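All protein chains of the complex are present and in place, except for one that has been dropped.
The block that comes next holds chain A.
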């Protein structure tokens, strides 16, 4: 156990790619937490998908010991957080476990949308904030300008921002000293009843559920019987430990410390993030305030391309859900696709991550149906139904009105691209709420329908601004609008997996765009295929995919029949990645691609 004065807890927060994980590497290295041999870039991004995409998805905690200039040894608990907006929830709950934040800003880029979003969260959590200007090794680095921007846009003092290169290691010692001197130690009472905050939990194949905790008061010891206050369940603590970043067992954790416990818990679902853990006997009376669980906002169907793999898919989804409480699922049946699951995600990146993991780790080819947000359908009898799937849209004669989720979006963009950004937001039914300037950059705030943003808004934004805009959003509520269900008919048969909700005024435009997209996505067949978009039986857009006219190998390679056989085997394998609707093969990627607009 460490005395409070020698503990510092902090999160590392920043806009995506500004160098959080790399800075964490240097802090781990400078304190010799990990041997040189085991060190690698972005050490904490351990998941395959994180390493492959070069991004952090899950927040990670590490405890490091630092011998400061004053000769004292301090225990530092750092939490590296993800930058992408889909995983903002990881950041907000991490902040509840610590007293301060290192706000990393890429000194070649400046303040971006997630920088702002993170600062507001840090302020909400009463954090001390230490600004860190990163990537000063790069020629484009401009610390004065960025420091000024931090003061102007965010309104926090930045004259004593630390200048760092997380790549080369410049400024790391200064960062460590600033952590000791500028961030406050935690508070807590040793001889009070145990109060531990359940920060996160995940499943480990060997140890069962691992619970990340921050001790507020009292002591957590191995062998203790503890109570989870939200539901009163009791558990015997098998292990107590800390992350360095590998698991290291300790006998106990005291106030201000961050670590983990295991207690033979089978499912992540049996733990609630934000819960308070106390002792069974003589426990705390009042729980900590807790925090709201994350809620899925994007829904889509996941179906196996090969319907025989449904049980494998169930297995894969259950296993992934064990570890990811922000992902929801329930069984779904579709006339054309058979059995599958309706799944909920934090955003499109989260969806793609889960889909990739199922395909790769479990080797199941998937069809992902058109993603949808949750609509509120108000019936004439006053009942409100949550619509997760446009295919379930009730008969219109019973519907009074439909409400859709709205968001508040903050976009930071260099002046020269502002016009394009405003047009994009306008096209997406946005309502401008604010427009301010910070130097050469504009900050626009829009009220937008989530549905218009979720699939491809970020891609479009990046493309119209050549990558110079940044974007953050949060849900604000529901509002009624003129929304209708648009069906797509391929070869005269409705394909429910392509049904979407659209605004009536935009239906023709979207219908046309979808039909055109599908015409490109569906390969030519031996017959011509009409592709139509329709609202309530009325066709609003139509394209025709003409019949395949030529597909034959011209040359004969002497007696090389093997070559031909292999070629056809390859083609057949390609066909297996498609699903048949009537007699039409639709490629698995078509369902999401068809929704992405080019303008």
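Simple rule for what comes next: contacts are C-beta pairs under 8 Å (C-beta built on N, C-alpha and C of every residue); 3 or more make two chains touch, one makes a residue touch a chain; residues count from 1.
As a convention for this text, contacts and distances are computed from a predicted model.
Protein name for the hidden chain, per its UniProt entry and selected from "DNA replication and repair protein RecF", "Heme chaperone HemW", "Xanthine dehydrogenase family protein subunit M" or "Phosphate transport system permease protein": "Heme chaperone HemW". Only one residue in the set A:37, A:282 or A:549 touches the chain that does not appear here, and it is A:549. Within the complete assembly, residues 525-527, 548-562, 564-565, 568, 571-572, 575, 583 of chain A touch the chain that is not shown.
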